[in-house]
Structure formats: C-alpha cells, structure tokens
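Here's a structure for you.
Every protein chain except one is present and positioned as in the full complex.
After this line comes subunit A, so read on.
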Amino acid sequence: QTTGLVGLAVAENPHERLRILYTKILSVLQNIPKDAAYRKYTEQIVNERFDLVKKETDVQKLQDKLNSGQIEEVIVQAENELSLARKMIQWKPWEPLVEEPPSDQWRWPI
C-alpha cells in the first residue's frame, strides 16, 4: 500500500477528505460575485469531481475516472484550489483592467 511518490503518504478514507475539501471550496466560492468567470469554471470543475467522488466508492476506479494521477495527488490539488479561492477573494481578478500598457510596450519587432 504505497502511493509510489516520495513524500506523499497513503490517504486513509480519501472520499471523506475530498468531500470536506470540495464543500469548503464551494462555500468559499459563494463569497465571490456570481458573474465572475473564475467562480463559474471552478464550480463546474468542483461539481464534476464531487459527483464522481460521490458515485464511485472504489478507490482504483475513482482514480481512473478522474484521470488525474493518484488520489493523494487529487487531494493535494483540492487543497491548492481551496487556498487559491481564498486568495482570489482578496485579489478580485474579475474587475476590468487595472492599467493599459503604453502603446509601444508589447510591439514586436520594435
């Protein structure tokens, strides 16, 4: 019983952990405006994965269906997504552009 990856321990009860993480992500996403593209796409991804996790109880088959590496990697990715969602609330990247660049800034060749 090993993940095969250095530094990642085998997760006992991954379904529970993923369930908690996905519900936390969805609750954090409620804090950003409904029309933001980030909220739309992340909710879509999280709901897809959440449905797969709820339907499939066998760990091996769940890994194959998610097609995203080991379950432990999926857990790490969900934790990253949660921290990203919390930071997004502070940065608010859905607002319009902060400042236009000077007109010759991105012209190539000069």
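As a working rule, a residue touches a chain if its C-beta (ideal position, glycine included) is under 8 Å from a C-beta of that chain, and two chains touch if they have at least 3 such contacts; residues count from 1.
Criterion: contacts and distances are computed from a predicted model.
K.L.:
Identify the UniProt protein name of the omitted chain, choosing among "KCNKG protein", "Ribosome biogenesis protein NSA2 homolog", "Nicolin 1, tubulin polyglutamylase complex subunit" or "NADH dehydrogenase [ubiquinone] iron-sulfur protein 3, mitochondrial".
P.N.:
"NADH dehydrogenase [ubiquinone] iron-sulfur protein 3, mitochondrial"
K.L.:
What is the set of subunit A residues that contact the non-displayed chain in the whole complex?
P.N.:
Spelled out for subunit A, the touching residues are 37-38, 41-42, 45, 68-69, 77, 80-81, 83-84, 87-88, 91-102, 104-106, 110.
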